[in-house]
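Shown here: the complex without one of its protein chains, the others still in place.
Chain nomenclature is as follows: A and B, assigned in order of appearance, with residue numbering initiated at 1 for each chain independently.
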């Protein structure tokens, strides 16, 4: 188990380096001199430009720049923006917004997705199943930003059930955006659970459970669900990371000052360090979520061996 | 010597024939099953409809894209919500005053081309890399798997956003390139797993013992038996690629003017959403119906090919 964990962490390193380097290279290959972009139309004195180039290692070859940046990043210093603010503090107020948003979305997709999936799986081929299946297909088919705008218009503006935008009203303002953000994954979770339930319903051990004379709810909860939900854990675990990096669209529609918006602005103002910093953190979250899921898998399914 | 060789060839031919025969009958069963499925028929018809718009827009409208526009008519909604009312502009006008129906028809090509091309590229890559990785294993597998991990680990939207900001020209092919670079990973992993499972089957061992070359083993024996799930995922992938392209359009890093696509129309409509919801409703319906048709086809095909759940 420990050997496995260590090996997995070692395997993460090339992935982390690869992803961040790609982003780093891309960001610093953005056309136009970032220093000049920062200054706008006003010409900067050459000495200032030189100083800034020096400070951000802009004159080194790309690989060296990257190596220097990552060396600092691993000491917790993700660099400074061109405004002189550290990357960590520039986004300090933004992380909680995205985290809360992703969390609401995640809980929603977990609860609603599993419930709908179990319901459909137990009634496979019946009316309920078809409605749920059709509904999830529809959710996947309608682009998230259309769902977001429609939800905002109907539930926010017209019927005034939820706050229209912003984060002023605490957790309440996260409900609607969270549901919208989670809806896409909800459809996948529901389908995954449905298939898994339908497959496990035919398993021999389900027949054994009935032959043991167990009450119906016990057969379903202890024997069917426990087995059927194992594959869903993988999806849900990894999805928390995807929700955070995918929150961009929802944050834009609901005007929430989250990480996504921060990145968007950073990309457009060519603030490379900011983009790379955030990417590094997001990739780290994704990698660790993956590792935790894999370890959890072994706890849930005793047949899994870690070699 | 020549005797042995011809014997080997004959034996290989027989094994190959059996495999092909079996997959043919499986496909035949699936086809019979599919023809009776209303969702499959509906998906096919929808796709035919949208496909004909993409291929032959002149069948559906006499106007060219971005032509005969009248700025004075900009943001004028349809006279009637009934698109068959016989009005000359059944969908009204877009933000630049162009006939919205004509723009809608011309907006079909980009998403369809993007969805299909991205998936074809991804399919090609995944079959190639997945088979190599799964069949040969060892350091090659290690290398391909790590590269797959890296591409898979890149935050999707973020990656596309950065790349597209780096390249100023945003025509269809730029979008195809970026999305292909992001979307080959899942299918490659799927393919690799399938190949690993298939290469341990007895018929593969038999073919190898009879002296079939690696290439022949992969193409005649492994791929035909391993590729079905990848194909099924590919139909879903078309929908996902179209959807992703529309998100890029929405974020303003997608197709540039004068390219038309439903995504761009949706992006243009956002600012007007509260006052002129129809601007968003029409492209949303077209886009969603297209995605729906691919999803329904994918579902139907998967059910038909998965006898376990039939």
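Please note the rule applied: a contact is a pair of C-beta atoms (placed from the backbone, for glycine too) under 8 Å apart; a residue touches a chain by one contact, two chains touch by 3 or more.
We take it that contacts and distances are computed from a predicted model.
Student: Write down which listed name, "Phenylalanine--tRNA ligase beta subunit", "ABC transporter ATP-binding protein", "Nitrogenase protein alpha chain" or "Phosphonate C-P lyase system protein PhnK", is the UniProt protein name of the chain that is not shown.
Tutor: Protein name of the absent chain (UniProt record): "ABC transporter ATP-binding protein".
Student: Let's see if you follow the contact definition: name the visible chains touching the chain that is missing.
Tutor: Within the full complex, the chain left out of view touches A.
Student: Check each of A:3, A:158 or A:303 against the chain that is not shown and name the one that touches it.
Tutor: Selected residue, touching the omitted chain: A:303.
Student: So which of A:112, A:153, A:203 or A:238 would be touching the chain we can't see?
Tutor: The one listed residue touching the chain not shown is A:203.
Student: Even though one chain is hidden, which residues of chain A still touch it in the full complex?
Tutor: 202-205, 207-216, 218, 222-223, 226-227, 230, 300-303
Keep in mind that, in the parts below, only the chains that are shown with their structure count from here on.
Student: So how far apart, in whole Å, are chain A and chain B when each is placed at the average of its C-alpha atoms?
Tutor: Roughly 23 Å, centre to centre.
Student: Spell out the residues on chain A that touch chain B in their complex, using ranges where they run on.
Tutor: 11, 14-16, 18-19, 22-23, 26-27, 29-31, 133, 137-138, 140-146, 149, 153, 157, 195, 198-199, 242, 245-246, 248-249, 252-253, 260, 263-264, 267-268, 275, 278-279, 282-283, 286-287
Student: Which residues of chain B touch chain A in their complex?
Tutor: Residues in contact with chain A: 146-147, 149-150, 153-159, 161-163, 165-166, 168, 239, 243, 246-247, 250-251, 266, 270, 273-274, 277, 280, 284, 287-289, 291-292, 295-296, 299, 308-309.
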